[in-house]
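Just one protein chain is left out here, and the rest sit where they should.
This part shows chain A:
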Amino acid sequence: MASTTRARLGEEVWKSRTDKINAELVTLTYGSVVAQLCKDLDGDYAEVNKQLDKMGYNIGLRLIEDFLAKSNMQQKCANFRDTADVISKVGFKMFLNIIPTIANWSSDNKQFSLLLDENPLADFVELPDDGKAQGELWYSNMLCGVIRGALEMVQMQVDVHFVSDILRGHDTTEMRITLIRYIDDEMPQDDE
């Protein structure tokens, strides 16, 4: 499937097959989750990142089925570049109505970055001014988990993490995605 076809597919799914809710509701709900985690974990931001990633992972495990059902994809991506294209143009478009820019491919085609030019999760957000959050909290870390969970279900083990975030004062919001390996089909248990 060509890149432009995917862009069109993403557009079409977003327009006709996605139930939409108010963006501010999403933003504020996500904000409350993060704020509550920060409070519960007493400002242990490394742990907050971890919990957000875990929540995202559990979302991703299910979200992939919804994604496949709505996008009507029946064929696996031929390579990791295709996968990146689908994540950006169909996945992000379908669920968040944004199309992150794909950039910074590594030479072995196993690592790329998604640049989130706009991030609906981070509207209205200022990180806590306690001297720690600016350096430790990855506010949108749930997205990493979502991608990790979703790709695991389609037999790709990946590592996803943020490398920069506008909220922290960087110029861009960048996620780094690394393919670790393709997971083999599971074999049935031999019981005879």
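Annotations
One rule holds for everything that comes next: a residue touches a chain if its C-beta (ideal position, glycine included) is under 8 Å from a C-beta of that chain, and two chains touch if they have at least 3 such contacts; residues count from 1.
In the analysis below, contacts and distances are computed from a predicted model.
One chain of this complex is left out of the view, and of "Small ribosomal subunit protein mS29", "Cyclin-dependent kinase C_1", "Trafficking protein particle complex subunit" or "UBC core domain-containing protein", the protein name its UniProt record gives is "Trafficking protein particle complex subunit".
Only one of A:Ala69, A:Ala103 or A:Ile180 touches the chain withheld from this view, namely A:Ala69.
Residue positions on chain A in contact with the hidden chain: 58, 61-62, 64-66, 68-69, 72-76, 153-155, 185-189, 191, in rising order.
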